[in-house]
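Please read through the structure below; I'll follow up with questions.
Only a portion of the chains appears, each positioned as in the full assembly.
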Amino acid sequence: MQQKMEVGILGATGMVGQHFVKFLQGHGWFDLKWLGASDRSAGKKYRDAMHWHLAGVTPEAVADLVVEECKPGNAPRLLFSAMDASVATEIEQAFARAGHVVVSNSKNHRMERDVPLLVPEINPDHLKLVPGQQRHRGWKGQIVTNPNCSTVVLTMSLAPLKQFGITKVIATTLQAISGAGYPGVASMDIQANVIPFIGGEEEKMQQETQKILGTFRGDHIEPLAAKVSAHCNRVPVVDGHTVTVSVELAAKPSEADLRHAIETCRGVPQEKGLPSAPSRPVIYMTEANRPQPRKDAERERGMAAFIGRLRPCPVLDWKFVALGHNTVRGAAGAAVLNAELMYSEGMLD
Amino acid sequence: MQQKMEVGILGATGMVGQHFVKFLQGHGWFDLKWLGASDRSAGKKYRDAMHWHLAGVTPEAVADLVVEECKPGNAPRLLFSAMDASVATEIEQAFARAGHVVVSNSKNHRMERDVPLLVPEINPDHLKLVPGQQRHRGWKGQIVTNPNCSTVVLTMSLAPLKQFGITKVIATTLQAISGAGYPGVASMDIQANVIPFIGGEEEKMQQETQKILGTFRGDHIEPLAAKVSAHCNRVPVVDGHTVTVSVELAAKPSEADLRHAIETCRGVPQEKGLPSAPSRPVIYMTEANRPQPRKDAERERGMAAFIGRLRPCPVLDWKFVALGHNTVRGAAGAAVLNAELMYSEGMLD
C-alpha cells in the first residue's frame, strides 16, 4: 500500500483516548501523529501528560509525541474523538466546521438527525447522511459516530435477524467495569457485587438500536419500528459486555432459519477486507455455556460479536445471549472501522 | 415458650446442610439434635465428618453430634432435607412413609402434583395439599418443599403484583456462586467472568413460578396462566441473586398502585410473627442503584426480597430489579420458615 494517512485523537489522554492509541498501533492505513487534549496537558509529552491505565506500557512511538490543544489548526484531516461528553459538542463541531473528518466515539452527536450512527456491517448506507449534514450545517468537514458500547453488542446480534422483522426486544446487560472509564467504578462498589444501574445507558440502548437498524430516507434515518427495552447492570468483569436478549420476529422463522442467518451474516467490512474487520461480524458458539467475556471477548482482536444459547422464548419468540468487547468493538475499534469504511469508499480522499 | 421441638437434618454434611446448621443456631422453637448423612459419614462426629465451608467455624453444640445414617428410626419427627437430588427422592419418601415431616430444599418433589411448593407469604393455603398427599400415598408423614433459590426471589417480587393479573414475565438472573454448592463453580470459570448458563435453572424458574403463584383446586394446584421466560447467569458474587424483571399486568395499574402494593405487602408469617419472618416480605429501595447483593442481601437476616428501579417497560408494562439471599431465603431459611408456618398452624402437633 501507498503512504499511510496521518490521523489524530481528540481527547487522547483519557481512557478511551488510550484505547485509540493502543488500537491504532501498527495500523495498516492510519498513522497516529497527532494527539489533542485539554490545556492542562498541551505542551507536554504524551508520556508525561497522562497515567497509562491499560495493560502493558505506552507504545514508544506515541509516548514522545507532544500533546496539543484541541483546536483546529495543524491537526490531520482525520480525527478520532474520545472527548468527554461535557466538551465534545463544541469541540467536535469546531473541527468539522474547519474541514476535519471527526469520527467520534462520544455520545453527543449520535442521535442528531443528520449524523450517521454507524455500524459498518449493518448500516453503511447511513453514510449518505453526510452530504446533507455538510450542506445543512455549512461544514466542509463532517461528524460520524459509533454507538454506545452495549448498543453495539445488541445491534450486531440483532443484525442477522432484521430480515425476519424485529418487532420487540428485551435485553439485560452484564457490563464490564472498563466501560466506565477511569477511575470509573469504585472497587468498594463493584467487588463481588452487581450494580443494577448505569446512568443514561438504557435510554441510549433503546434509542440507538432503533436508529442503527433504521432506514435511510434522504435526509434522515427512519427508526426501526420495534419496541426495545433494556435493563443495564454493571458486573465485576474487566472487559466484555454480555447481553441476554429476548426478541419477537414478525416472520416467525425456524431455529434453522435463524442459525443460517447468523452463520452467513457478512457485511461490507468483510467483503472489502477492511483492516480491522473481523472474519465474520457475528460468530455463533455451540457450547452450552458460551460466549463468556473473559474467554471470548478478545477473539477476532475484539471486533466480533458472539452469540450463543439460541432457544425459544416462552414470552417473545426467541432468546439468546450475546457478547462483545466493549472497549474495542464498543469504542476505539468501532470508530477505526468506521474510518476504514469511509476511507474505502473514497470519503477521505 | 415451652420446650423446643427437636429437629434433624437429612444431608447434614453438604453445603446446604451446613446452611441449615448455621441458620438453626439459637432458633426459638426448634432444637437441632439429629444429623443424617451418607454411610461414609455415619458414626463420626459432625466436626470430623465434613469440612466446614461457611464463614466462621462450626457451631460448637452441633460439632460434637454423631452423624447417623439417613434411615428412619430414632430421627426426630421434623426433618429438614438438604439431600442431593441424586438420592433425595427415595430417602425423603422413606421418611415420609415412616411418619416424618420432611421439609425439603431438594428439587425432587417440588413439581409433584400433591406436594406443596411453599412460600409462606404467597401461598400458605397450598399446605391444604397435604391431607390428600397422605391419603393418596398412604403416608403418615408428609413432604413439603420450598422453591429453587432464583425462583424465590422472582416470586416474592411478583407476589404484590399478582392482584393486577400477571400475564407475561421475562426475567434475567445474575446468580451468586454460593448457589452452586461446594466445590461448585471452579474459580477458573467464574473469576472476572460471567457464565450465561446454569443447568436446569431456567426450566425450574419458569415452572415453579407458575405453581407457586397458582391456585389450590382441591387435590392439585392450578398453575398461574402467565407466560414466564428466564435467562439464568452466574456472576462472581458470593451471596445474593439479582434478577431483572419485565412484567405484563392485565389490570394496567399505575406506578402509584404498584408502589402501594409493594409497600403494603404482608403475609401470614408477618401476621403471626413467625421467628424467621422478615419484617416485610418485600422491601422497596428508592436509591437509583439498589438493591445490590453485597450491600443488601444480608439485611433482615437474609429473609426479605428487595425491589428497586420500578419503571415503565417499553415492551411489556413495567420493569424492575429484585434481589434475595440465595442460601438463606433461597434455601435453609425458606425451609425453616415453611416449618414455622406448619408449626403455627398446628400441623406439627
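Every chain is named by a letter (A and B) in the order it is written, and numbering of its residues begins at 1.
Heads up, the rule we're going with is that a contact is a pair of C-beta atoms (placed from the backbone, for glycine too) under 8 Å apart; a residue touches a chain by one contact, two chains touch by 3 or more.
Quick caveat, the model's predicted, so the values are computed rather than measured.
**Q** When 2 copies appear, how many make the full set?
**A** Number of identical chains in the whole complex: 4.
In this section, only the chains that are shown with their structure count from here on.
**Q** Between chain A and chain B, what is the gap in Å from one C-alpha centre to the other?
**A** 42
**Q** Which bits of chain A are touching chain B when the two form their complex?
**A** 168-170, 172, 174, 191-197, 199, 206, 227-229, 231, 233, 235-238, 242, 244, 246, 288-295, 308-309, 313-316, 319, 321
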